[in-house]
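Comments concern the structure below.
The complex appears here without one of its protein chains, the remainder shown in place.
In this document, chain identifiers A, B and C correspond to the written order of the chains, with residue numbering beginning at 1 in each.
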């Protein structure tokens, strides 16, 4: 069975640019979060009606490698892949600029699930069954 | 002939919240800009391929009145109206939270068109013909 | 007795600029907040060790009038004045650019004190005694 390919799409806003005329590099970490949240919501892990579910995944590390600049009004398509290693959840991201027709960045983030008291815990069974159907190709970064 | 009603829609992101658990108030000014840009692009005033067209409308003033908080994951619908008075362009905005089913904010911004040297100029003929078809109901603010 | 003049000083950061090469207008609302927080902390109303004290002042309205652009690396000096009218607290702000030696913006915000359940309440006695010593000159906006 073919694995699902998950994308998040959005347009670059004026306030996301800097004086070089390009998207400020800190915003890529926010684009990654947007894509991660959309993935988690589409897989039933995150429930907007229960904001604490969004708090249940601490950010341990982020990385971003910039390949090309992107510009005001450009349409971006963020591809997401997810895997589990031990007690850690890993996301990787690849951002395609469909306006300029190139790849602008690749990145990753690692995470620890938290319980209601915000203490790190082992990923629950819901993660295991979801990640069985996820594909992790070569590491993009 | 019925006037067009222009809306911009978007979802509240995690990074837009603050420690009160609600959208930080400074982000509403960014939501207004998103809606203004989308209006200008849909009316042919702003061309993403010519970023200088986005720079041709200086911000003179912004106002925002907050009616209700809004939350992570809420879906927002920003209604936009535009008028010209003398050499100024006025936008007004009304943000509806379609998730919570209430109005969260009303606001306005005033602007001066700029020429290529970023000097204020009278709004060109393209503004007049576009604004003839726009409706400005009672002032929301 | 001369009233105290309260200032908040800070330098414009690279990530606060936009593709016009100037500070993005939404950031002024953040500069106002920085100055308001510094004022509240210096007057004993806000205690960083009790973050809920920062949540006890809801933002009802913000306004900003832009006089001049400001630029990466410019040093800003935000003057703050505060008054109470009925159950509302009003702040006004005037931002001087000490690098360019001009005034870049004036603005205001209005607020309602909240109790621990985040319900609006009348400003407590601490506000009255503090505001007795505050000066509100002509409205800058």
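Just so it is clear, contacts are C-beta pairs under 8 Å (C-beta built on N, C-alpha and C of every residue); 3 or more make two chains touch, one makes a residue touch a chain.
Treat the numbers as computed from the prediction; the structure is a model and nothing was measured.
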Report summary line: Listed by label, the shown chains touching the absent chain are A, B, C
Report summary line: Touching the hidden chain, out of C:18, C:33, C:61 or C:96, is C:33
Report summary line: Per the whole complex, from B:14, B:90 or B:103 the residue touching the absent chain is B:14
Query raised in the report: What residue numbers in subunit A mark contact with the hidden partner chain?
Result: 19-20, 25-27, 29-30, 33, 51, 54-55, 58-66, 118
Requested in this report: Write the list of subunit B residues that the hidden chain touches.
Outcome: 14-15, 17-19, 21-22, 24, 26, 72
Query raised in the report: For subunit C, which residues lie in contact with the unshown chain of the complex?
Result: 13-15, 21, 30, 33-34, 37, 41, 48-49, 51, 54, 71-74, 99
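By our rule, only the chains that are shown with their structure count from here on.
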**Report entry** By mean Cα position, the chain sitting nearest the middle
**Finding:** B
**Report entry** Chain centre separation (subunit B, subunit C; CA means) in Å
**Finding:** 24
Report summary line: Per the C-alpha means, the centres of subunit A and subunit C lie apart by a whole-Å value of 35
Report summary line: subunit B residues touching 2+ other chains are 30, 33, 51, 54
